[in-house]
Structure formats: C-alpha cells, structure tokens
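All protein chains of the complex are present and in place, except for one that has been dropped.
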Amino acid sequence: MRAFWREYRENWIAVVALAVVVVIVLAALLAPWITPQNPYDLASLDLMDARKPPGFVGSEGYVHWLGTDAQGRDLLSAIIHGLRISLQMGIAAGLFAMTIGATLGILSAHAGGWVEAAIMRVVDLQLSFPAILLALVLVAVLGQGKSQLVIALVAAQYAYFARTAYGAATAERQKDYVEAAHATPLPGWRIVLRHILPNCLPPLIVVGTVQVANAIALEATLSFLGLGLPPTEPSLGMLIANGFQYMMSGRTWISVYPGIALIVLIVAINIVGDQIRDQFNPRLRR
Amino acid sequence: MSASPLLEVRDLRTHFFTRAGVVKAVEGVSFSLEKGEILGLVGESGSGKSVTGFSLIGLVDPPGRIASGSIKFEGRELVGLPPAEMRALRGKRIAMVFQDPAATLNPVLSIGQQMTLAVQAHGRASDAAARDLAARTLTRVGIPDAAARLDAYPHEFSGGMRQRVAIATALLHGPDLIIADEPTTALDVSIQAQILAEMKSLAKETGTALVWISHDLATVSSLADRVLVMYAGRIVEAGAVGETLRAPRHPYTRGLLDSLPAMARPGEKLNQIPGTTPSLLSLPPGCPFAPRCPRADAVCATDPPDVVTASRLVRCHHPLEAA
Partner (left out) sequence: MNQILVAEGVTKRFSPSLSLGDRIAGVLGAHVDKRAVHAVTDVSLSVTAGETLGLVGESGCGKSTLGRMLAGIMPPTEGRVLVSGTAPMRGRHKATTRIQTVFQDPFASLNPRMRIGDSIAEGPVTHGLTSRADAPRMVADWLARVGLDPAFAARFPHQFSGGQRQRVAIARALAMQPDVLVCDEPVASLDVSIQAQILNLFLDLRRDLGLTCLFISHDLSVVRHVSDRVAIMYLGRIVEAGSAAKVYASPRHPYTQGLLDSVPKLRLSIDDVADFKPIAGELPSPLSPPSGCAFHPRCPKATALCRAERPALTAREDGTLVACHHA
C-alpha cells in the first residue's frame, strides 16, 4: 500500500486530481455547514436576488461569489449541494452496479456452460447500444426520484462491470492457484470468494472509478433533459439546464459555473482512475 | 592470426538505475574471445550472464546502461558507438539468438519474408537472391525441404524448428560472432541435442565464434571450449571447460556441480549450496558468495577477493586446491 502511494506520488497531475476529488468530496459531505444558503429551502430564497452576477451582495447581506440563478439561489451553494447529489448518485449507482455486475460476471465465469452463455449474451447485447438510451427509457417508465434514477443508472452500467469481472475471472480461473484450490479440494463458493474474487478486484476498482464519473455524467445528462431529479433538488445537470435559457442574454454564469464544476469533477475522477489502472497494469510498469 | 583477439571485454559494468537503487547487474567483467572459439557463460538467474550478452550487442534497455568498461570487437571500441554504426554491425558481424524464438519472429510475416528482410537490411540483394540465401541457410541448420518452407509462417513451425529459423537468420551474413542466450532452454532434450550437434559443427565449419549463455553446466561442457562462471554480476571462475569442471577451484563452481543430480548417487542427498542468491541491491561488502560459502572466513566478509590466476582465473580468497 505504501509502495502504491509512493508510485502514485510520482505523477503530479494524478496527485492534483486526487486532491481535487478529495476537496470536492469533503465540500459535498460538509455542504449543509459550509454553504451560506440552503438552496433547497424554498423559503430562504428571495426572488429579488434572482439572476444577479458574481460578487453581488444579496438581501441576506452576504456576497454571492458566483452570482444567483433564476430563483434567486446562491449559485455557489447550489453547486456544492449539486455536487453532493451528483456524487451520491454516482457512488450509489457505481457501488450497486459493481456489486451486481461483478457477481454476474464472476458467477458466469465460474459456472460456465449455459449460465455463462445466457448472462454474457445479455451483457453483450446491452453493451452494444448506448447506456443513455436504456437509462432514458427506464426513467421514463419508473418516473422521477433518487431511487428510480439510481435503478436506471445501475441498469445502464452494470454490464461494464459484468464484462470486466468476467474477463478477469476467466483469466484467473485458468491460473495454477485456482487449479490448486480445486485440487485440494475446496468448495466452489470458497474458491470464488477467497481466490477468484480478490484477484479480480484491481480491474474492477479501476472500472469502478471511471464508472462513477460516467454515472455522474449520465445523471447530469438526464437531469439536463429534465428526466432526472425533481427541480426542487437541483443537481448539476438541472442547474446547467436552468441557466441555459439565459445564456443568450449574457447571464452565462448560471450555466457555466455548474458546468465547470461538473467537468472538473469528472476529469479529476478519470485521471485518478487512469493512474490506478496504470499502476495495476504490470505491462506498463517500468 | 592477428595480434588482437576477436572480442576483448575489459572491466565491463552494466548498471540498472531503478527506482529502488542502482542494480549492478554486471560488475567488472573481463574476458576475451578468439576467432572460432566457443565460450560458455554460466550462472544462475541474476548472475548477470544475460545482461553481459546484451551489453556486447548494445541491446541493454533503459533504465540499464553500460556504466563503464570497454568492449573491443576486432580492435574497434563498441561502448559509445553511435546507434547507427552499432545497427550496421548487429546482425551482420555480430548476431544474437534468444531464448524464446516465438518472441523474435514476427508472426504476421512468412519465414521467407523475414529472412529476406534480414538479408536486405545489410546490403543490396535481389529478392530472388535473398530467398536463395535464406533457403540455403535453413538447409544448413537442418531444416528439410527448406525452399518450400520459406512460405510458412512461424506458427506452422514447432519450437525446435523456430529456434532453427532464428539460428539460420543469425547465420545469414556469416557473422564473426554469435551470442546465444539460453537458446535451447525452452526445448525438449531430443531437440536440444539436435541443435547442439548442429551448432557445434557449424562453429567448426564457419569459424564463427560463439558466446553460449546458459544455466546448464552439462550443455556448456559438451559444447564450449572455455567456460566463464558468473555470480552476482562477477566472473568467479574462468578456464578451459574440461579442466574447470573436473577440478573447479571456486567454491561456487564446486557447489553448482554438486547440485546436479547427475553428480550424486540416486536417492542420496545432494551436496547443496545453502541460502539463496543475494539481492544485487544489497550485496555484502566482501565476496558476494561469502554468506553461502563453506570456506568463507572473516576476510571474505569484508574484502572483495582478487583474481587468483594460475592456469585459470579464480576470484576467491580461499580457492580449492588445483587437482
């Protein structure tokens, strides 16, 4: 672990990215305490403060560093709360998708035969068309709300984990230590849990980080299209969508700052994921 | 005969500058090689035998490089030679054969195409002439029906046949020196015997000098004229094969021989060398073999031994008696 960190530290871009992720996660966790305003408390909003530019001092008497949106929300507060929701959605969807996908992938690799064929063909089928399509259909059917959104994201993304886990488990299954476990003999469930699974984790963790970023982007897309979370709890996608109509009138900040926050988060997570992947991949080792 | 030997290596040091520190893979290796001579380079993994071979041909990959020393080929210094000049030499005057023939042959080109390219890499030759040379060389290394097999791809050959192709490719330009790194280790004994027999007669016929790098004392003893035994990047013993292996003077050479099951009565315990090869990152200050050596004393732990030369080179404070 210490060696892992020592190697990680050598890529300063990845270190910066990790710092950004940590800062964003901390800000998101502490959002209720560090933001000047609760953007979801409609009573605290003042329409007089709507669409004011960055640096404006509002009726509450504090500075709106990033301006306000059409409802008079402080944008900085809205963005931090939006990041909080985005991260919640992304991490929840990522974890569920990983659990379900890894279980399916490893099981089909271990079972083989028709179980493998059935599961992996469904997965392949799903990987052959865009994830957003499935998510859109599901959200349309299930309706709005956090849990519905998570279900849609998981359904759209588990296939990546299943494919990765299947690939890793198929490779591990053929290694001598798994054969040695069969030759002892150890029960099948034990071989899967104690031998195959732990050795499949590195690629899953890598896919996991990238898929969290993808889930965040997907959620933002859905929210931008108005299919994500209800407007009372604006996530980043909805903030961008809300500001979009004011772009032409010069009030660019309403869309641009949430957009920047989203991009920074996604890029930072991807850089961290790439670095972890490079370090796990022995072929790229020096 | 010219005064200078074909190959003269003086105090060669090849070091790898890694994250964890400087790995001194080759540390002060000197030897020379005459025309037509077969030299066996023996050692275990980490002894530096392969790195020595790669250094000779200028193929040490970063983070490794030749830190100091001299390699003179026909009197010409190879250390510090510009890459273009090294390339002109490599494959034409000095050729290399690797352990894994599958890794050195391009799977998408036929044998004939690859060998034609190798011919044309060093001088102009028509495709027909190059193919003809390739076919003749393949026949020389014992591939039957060579002309017809030129259009086959590497995967259509067995491991033994692929290694023959690699050897034939090395022989194309009639090099003065071939460096062979564990060329028969991956092969079955019956195929190994075929290749050893062919190498031996080829070296005799063509006068090509051969550096045969191997962990296998028996292979080296049946092929080489002289043997160098390496341990932890250093030559610990060198001399004529028969003499050196019959009466080794360095305790490590003795230990290696005693480790061979063929040297003991069946079922009896082998006279093993205790311990494991040391990490090149943390070698003891004295003799690197001292921690495993039955003859080691206080001097060995602190002072690196000098070379004791009688009829042969021994790097030991307390060499075994000459027979």
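A and B are the chain letters, set down in written order, and residue numbers restart from 1 in every chain.
Please note the rule applied: a residue touches a chain if its C-beta (ideal position, glycine included) is under 8 Å from a C-beta of that chain, and two chains touch if they have at least 3 such contacts.
From a predicted model like this one, the values you see are computed outputs, not experimental measurements.
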item	value
Which of B:147, B:196 or B:308 contacts the chain that the document leaves out	B:196
Residue in contact with the excluded chain [from B:103, B:129, B:263 or B:281]	B:263
Candidate in contact with the missing chain, chosen from A:81, A:195 or A:251	A:195
Options B:59, B:81, B:102 or B:240, residue touching the unrepresented chain	B:240
Residue of B:41, B:141, B:228 or B:273 touching the missing chain in the full complex	B:273
For chain B, residues in touch with the removed chain	44-45, 158, 160-161, 188-194, 196-197, 200, 215-219, 221-223, 240-243, 245-246, 255-264, 266-267, 269-274, 276-277
Touching residues on chain A - with respect to the absent chain	175-177, 179-188, 190, 194-195, 198-199
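Rule of thumb we're sticking to: only the chains that are shown with their structure count from here on.
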item	value
Cα-centroid distance, chain A relative to chain B, in whole angstrom	54
